[in-house]
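Note that one protein chain of the assembly has been removed; the remaining protein chains are unaltered in position.
In order of appearance the chains are A and B, and numbering begins at 1 in each one.
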Amino acid sequence: MPEPILTVTNLVKQFPVRTGLFGQKTFKTAVDDVSFSINAGKTLALVGESGSGKSTVGLMLLGLLETTSGSVVFDGKPVANLNQSDSMVLRRKMQVVFQDPYASLNARFTVGQTLTEGMRIHGLHETEAGRLRAAGTLLTQVGLPENALDRYPHEFSGGQRQRIAIARALSVEPSFIVLDEPTSALDVSVQSQVLNLLRKLQREKNLTYLFVTHDLDVVKYLADEVCVMEMGKIVEQGDVDQIFEVPKKEYTQKLLSAIPSLDPASRRLGAF
Amino acid sequence: MSDVLLSVENLKTYFRTSRGIVKAVDGVSFTVEKGKTRALVGESGCGKSMTALSILQLVPEPAGYIDGGKIVFEGRDLLDLTWSDMRTVRGKDIGMIFQEPMTSLNPTFTIGSQLSEAMTIHGKDFGTAIERAVELLDLVGIKDARQTLRQYPHELSGGMRQRVMIAIALSNNPKLLIADEPTTALDVTVQAQILRLLKDLQERLGMAVLMITHNLGIVSEIADDVSVMYAGQVVEESATGALFSMPRHPYTQGLFASLPARNPRGQDLETLEGIVPDAAAWPSGCRFAERCKKKFDACSVPAPVVEGVRCHLMVSGGTGGVENGEWGVGNQPPNSPLTTPHSPDAPEAIDA
Partner (left out) sequence: MGNPLLPLQLWLDDHPVLQNWLYNLVPVLVIVLLALALRQGLKQPIWAEAARRIRRRPAALWAIGIIGFYGLIAFSDSIGLYDAKKQERVSLLDAISRREKERYYSAPLATMTTGEAFPKPLKEKHILGTDGKGDDVLYQTLKGARTAFIIGGLTSLLTIPVGIILGLLSGFYSGTKYKWIDDLITYIYTVISSIPSILLQIAFVMVLGKGIFQICIALGMARWVGLCRQVRGETLRHREREYVRGARALGVSTWGILTRHILPNLLPTVIIFTTLGISGLILSEAILSYLGVGVGDGVGSWGNMINASRDELAREPILWWNLASASTAMLGIVLAFNLLGDALRDAIDPRLRS
């Protein structure tokens, strides 16, 4: 039995909402008692529609959003209540790739600056020259030419930017990456390139992915395990084959039946 | 063919930019038949949305302009119409819905006033317009229609807003509905509802639909005919069933092969390497050649259109499933592309 690299237990996130004339505080529960774990080197897909809280879970795991309650254990250490040096190591080990390739890179940084920033903060590689060399290697790994180091994000297409964002995540040698809809903004032909890249990197570096998405076709192709979320709760979780072949919960079935068929002879939605 | 409602012939929509003339739509031809659905499918930047906007002459001016071609709707060329005649066509004969239902509705007016406005513009009095508005909201599946009329756009969910947009587009019984990525901003379950609604409405009202999308699943679900666009041109056009069972253009083949749903787990996806060429400088030869796995010598000149496919392989009898003309429109010999009825623009010399 392999040890899970990440265990999430009873995670809750409430956002305060002020209502009424005098701003009475009420709470909106975005994530409601979510628990799951991921084994090293595997991909867990967090599937749901907008407002299901799937992205909020990702942000909380990364420490980008405070949790209301619940615990996250990464690599045997609880993510909350860490002293400064421990949390820096954790930060390094957990990275993120976002959906929008146009918003996810700082337009005023060259690719080289983007890739070396994290290395410098975490003291990876001895010299600036060494860091730039490492950044160059990263670029080749994600399928971009090394001379891209001196260029700015606006000189790249959406798919290329997403490769740069992946390289940035990899720059601090993480073992776990949250992929927040990394291919939703990309065209089909570019999506397949990026998915292949993610698979290749997972194999080579034994990465663990939390794949946050609404695209069930991609989940079926890429994920090992699936958590289906609806309105902040996990309604069903399990092995990818089990979820797609024998979905138990009504909501999962509804989601699956809503995917457009790719065979015009067996249309799903046309049937009344 | 008397049942052709809209026929776009050799449409060219260009943009003046600082980088020169961008030929966003460069010789596009297709037809929409009465009561049928035609899908224009392609990736971002292929010109599909600009084609849709060109039909209603809503191309962003002054940078954009229609350089040539014909848009024949019910026997009239829309490009010859006066500005005020064109206004009648918009909204009355042809309705349009857009991708983003939030920004397509004015946030400061109620649903009722926006719905009735669409009708009073085209000559209905206010009372009838409101009655009709209730009818329309019922039609698009909004349960509490009278209540909804009093609401503002932000009080509705994305799916509800898109239903309202459809109701507005339908308010004057258009013969053609142009839907530009109508479900891209919506969740899958809501997308399914909207697609089902469109299909249902089409059957009940007998209108034709021009569906602009990048999603092959949507094409498969609701289209009768498909035109696949790449780099400002239609590269393949055929019936939906034929396209999905056997795509003929290398681009379409590559597109299908790269779908995760069509690939087994644990194997790399098929990919189309490279990126779409720069619209300000399309390649002088076949525009897909650079990314094409079946590229050969002939590809350095513009490809002819044979049986609805813009590819040199169709001429020289390559591997693209060309031999049998069973989905083709006519049965011309492969070496006479000039006579293909669906391609009036076929062997045009493309200016570099």
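Rule of thumb we're sticking to: contacts are C-beta pairs under 8 Å (C-beta built on N, C-alpha and C of every residue); 3 or more make two chains touch, one makes a residue touch a chain.
Computed from a prediction, not measured in an experiment: that's the story for all the values here.
A.B. asks: I'd like the shown chains that the missing chain touches, ordered by label.
C.D. replies: A
A.B. asks: Which residue, A:111, A:165 or A:190, contacts the hidden chain when the whole complex is considered?
C.D. replies: Looking across A:111, A:165 or A:190, the contact with the absent chain belongs to A:165.
A.B. asks: Among A:11, A:47 or A:96, single out the residue that touches the unshown chain.
C.D. replies: A:96
A.B. asks: Using the document's definition of touch, tell me which of A:44, A:59, A:111 or A:226 contacts the absent chain.
C.D. replies: With A:44, A:59, A:111 or A:226 as choices, the missing chain is touched by A:59.
A.B. asks: Which of A:40, A:73, A:88 or A:231 touches the chain that is not shown?
C.D. replies: For the chain that is not drawn, the touching residue is A:88.
A.B. asks: Could you pull out which residues of chain A are in touch with the chain that's been left out?
C.D. replies: Residues of chain A in contact with the hidden chain: 59, 62, 64, 88, 91-92, 94-96, 98-100, 103-108, 117-118, 121-122, 152, 154-155, 165, 168-169, 171-172.
In the analysis below, only the chains that are shown with their structure count from here on.
A.B. asks: Centroid from C-alpha atoms only, then distance chain A to chain B, rounded to Å. What do you get?
C.D. replies: Chain centroid spacing, chain A to chain B, equals 33 Å.
A.B. asks: Going by the contact rule at the top, pick out the chain A residues touching chain B in the complex.
C.D. replies: 49-50, 157, 159-160, 187-193, 195-196, 199-200, 214, 216-218, 220-222, 240, 254-255, 257-265, 267-270, 272
A.B. asks: Within their complex, state which residues of chain B touch chain A.
C.D. replies: Its residues touching chain A are 43-44, 158, 187-192, 195-196, 199-200, 214-218, 220-223, 240-241, 244, 254-255, 258-263, 265, 268-273, 275.
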